[in-house]
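For this view, one protein chain was removed and the others were kept in their places.
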Amino acid sequence: MILLSAVVVLGVLSSLRFQSAGWPRFLTPALHRNLALMMLVFLTLHIVTAVVDPFTHLGWLAAFIPFSSYYRTLWLGLGTIAFELLAAIVVTSLLRNAIGQAAWRLIHWLAYASWPVAVIHGFGTGTDARSAWFVALSIGCIVSVTIAIVYRLLQPPADPLASARGEFRAGISRRPNQ
Amino acid sequence: MSGLRLLAGPDVGAGAEGYADHVRRLGQPTLAGRALIEALVRSGLTGRGGASFPAGLKWRALASASKGSAVIVVNGAEGEPQSHKDRLLMTKRPHLILDGAFLAARTLRAASVVVYVGEEHRAAYAAMERALRERHEAERRITRMAAAPHRYVAGESTAAVHLIDAGIATPTTTPPHPRERGVAAAPTLMQNVETLGHIALIARYGDAWYRSVGRRGAAGTLLVTIAGGVAKPGVLEIEAGTTIAEAVAMRGGLSEPACAVLLGGYFGNWLPAAKAWDLPLDAEALRAGGLGLGCGVVGVQPASRCGVCDTARIMRYLAEESSAQCGPCFFGLRALSDACSRVAERGTNRDDMARLKRWAAEVEGRGACKHPDGLVMFLRSALSTFSDEFASHPAHWRQQPA
Partner (left out) sequence: MKTETHMTIDRIKCDGHGLCAELLPELIRLDDWGYPIIAQGPIPERLTPLAQRAVATCPVLALALRPKSRPK
């Protein structure tokens, strides 16, 4: 959850073209990518340990088909969904050259869905979900991501040509085939 | 020799020549297929849309690329504000143009023809539409009209393709060029209306006939628009190789003393008058001198007008006509235009002059299309032609109409 939250925040900062005196622009998307891959490793570990845990009796199927487990069906199902969304995002990012920018962008937007699903999954299934440290950590993550997203929504587009391009296109568009 | 070929026939003031009259006067084309393409190559006919590319070579390339699905775009968009020749040809001799278009369609095995005319050029649009209705069913069936939006870049090849395909007339990245992948991803012939008119005549009379007129070693005829400080501004059909001075004389001579000439419209070059008068109006000859015929606009600049202020005015227009797709073009052209306007309004200063030179070098070649390059070429020719005026321009902004 911590890694995923960091990844989302870095993703938002990337679109905002964040930079500072000691932090060049390229560092943000680079860190975003590396943490995302690291998160995928930990996520795999998390799924494997959950499946082989003798207490939960989860089959491997539960890791891939949402809501197919008997153990905490809803909360686990959300986890499966989050995992699949993240897998789609990572795979399309690795294959971005092949699928093109438009398709990549469309799938990447699913990140905004995967994060809350993962967080809710954590609260629903986690055996430590009620403990103080987990709650504190979660609040930290939720607050960081929320601030980042709200800030992003309030900013004008980082692309300097966004409005001019839109204006020109609006004036020059015609129905094809008179 | 009157020089009239495209404009030969009924008086130009009489309106469009109808199909029946057109056929009665000129008969039908006799050259077709490979024979026509080779005749075009031998004729040396160059495109009249601005790039002056040899038409025969263009057709050869498309003939090999076409697999029966090629598209012919009849480009009558005429985005250059000072040019009127395409409109004149469309309103008076639409069937010459359509003949050229359908010759292209048959020769290049095209599946469709699109007639692209400026939406604001209503008379020309109507004339082409009406002429189309007079044609045979087989020709009408594969043809449609398309209106070019009233913007400078709308006539650019990729912008035209973009409009026809997707309804938005903004230039797109090349490669691929329209000749490889254009309308509906098919090889597309983008040909200016005047060029098609010449082709319609060459298909009847041959390349030797085309080359039988011309001055100073040039061949054929061409349409030019004489604008600015002349007694009778307007369109003229001249023999290729006619000098600018001779062409100006044909339009009644100068209306007042001139200091410079803008050759080729806004996408062209300023020249000092003394250098301009003896220049032959021929694409090849001008290219040899590092100049271009462009769309054939000869803008005569009266000495009473301020070259710096007019340059600033035209640069502002060109900057505002950027399609805002590429940063260097949108921001660079505005910055160049602002610097030039400051010189025009507040007087010469070293900083703005330095900016003009620096940004011109930075902006050149860094757009997806040639729009920024056109402005840079225009600006550099202005700095050269009006160097004295730029060096000591007073703080005025002559509110002279365009």
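Order of writing sets the chain letters: A and B. Residues in each chain are counted from 1.
Throughout what follows, a contact is a pair of C-beta atoms (placed from the backbone, for glycine too) under 8 Å apart; a residue touches a chain by one contact, two chains touch by 3 or more.
Computed from a predicted structure; not experimentally measured.
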Self-check item: Omitted-chain contact residue, chosen from B:143, B:325 or B:385
Solution: B:325
Quiz item: Looking at B:126, B:142 or B:368, which residue reaches the missing chain?
Solution: B:368
Quiz item: At which residues does subunit B meet the chain that is not included here?
Solution: 172-173, 325-329, 331-332, 335, 359, 362, 366-368
Quiz prompt | For subunit A, residues in touch with the removed chain | solution = 14, 17, 24-26, 29-30, 96-97, 100-101, 158-161
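One rule holds for everything that comes next: only the chains that are shown with their structure count from here on.
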Practice problem: Please report how many Å separate the Cα centroid of subunit A from that of subunit B, as a whole number. | Solution: 52
Quiz item: Which residues of subunit B touch subunit A in their complex?
Solution: 119, 144-147, 149, 151, 154, 163-170, 322-325, 327, 330-331
Exercise. Sort out for me which residues of subunit A touch subunit B in the complex.
Key: 160-161, 164-165, 167-169, 171-178
